[in-house]
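Left out: one protein chain. Kept in place: all the others.
Up next, chain A:
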Amino acid sequence: MVRFQDVSLRYGAGPEILDRVSLDLAPGSFHFVIGASGAGKSSLLKMMYLANRPTSGRISLFGRDVSSLSRHDAALLRRRIGVVFQDFRLLDHLSTLDNVALPLKVSGQRSDEIRKDVVELLTWVGLADHLDAKPATLSGGQQQRVAIARAVVSRPSLLLADEPTGNVDNRIAERLLYLFEELNKRGTTIVVATHNEALISRFNYPVIRLVRGEVRLEHAETLIRTSDMPGRAAADYGTRDTSLPVEGNPESAG
């Protein structure tokens, strides 16, 4: 699904952000990417969603070498990747409905075909009552759900989330990860970049740790667990609450 072979990245004449990174993410897998601020988590994800090209090395997505892709094919490949951006990147002048519909519209689907899917998805994330609301009128948590809905509306094979838990409290963050887990169970390959090690220690998934531009593969369960967030066994996931709060109070909104 995602293969990096000796991939390095530097911006301009700056230092190496990533240094000969090699990794191979299987289809249907779930990975966390962790590391200190500035470790290169976002840069790694940006290369996965083709926003950045490596300085050296080779990246393959869905079995295709991205360096040999035409612009047309690269765009088609991006449609198979859903991205939840750290800052959501919602379009302020568009309604919730239109924001979520955007990837489908861009891929050329007709409006009347789009609406049913988008409404269903927004209902699933608890925003059925906010279809016509503009992002500015939504709470942070609600905006995040719109961003997630937009990322998954085209049923991507690969979902990348950059610090999705950064702007919400731990309770919402945990539910958010359960939501990603549900999507993973439906076959979507998930990569979540976060700095919240305490949170991900509760999940039984492999972790890509970035240290000074290099990667180390770990397992979430080996991470230090904090006393206020007791870990759960993977077998417990079936009974979890994956719903996100509908109303955006300050606590839940983060």
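The rule is simple: a residue touches a chain if its C-beta (ideal position, glycine included) is under 8 Å from a C-beta of that chain, and two chains touch if they have at least 3 such contacts; residues count from 1.
Methods note: contacts and distances are computed from a predicted model.
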Given the choices "ABC transporter permease", "Cell division protein", "Cellulose synthase catalytic subunit [UDP-forming]" or "Sulfite reductase [NADPH] flavoprotein alpha-component", state the protein name listed in UniProt for the chain not shown.
-> "Cell division protein"
Thinking of the whole complex, not just what is shown, which of A:S22, A:S56, A:S107 or A:T137 touches the missing chain?
-> A:S107
Touch with the omitted chain, as defined above, among A:L50, A:A128 or A:A198 | A:L50
Given A:R115, A:R171 or A:H195, the correct residue touching the omitted chain is A:R115
For chain A, which residues touch the unseen chain?
-> 49-53, 71-72, 75-79, 81, 83, 89, 91, 93-94, 97-98, 101-103, 105-107, 111, 114-115, 118, 150, 154
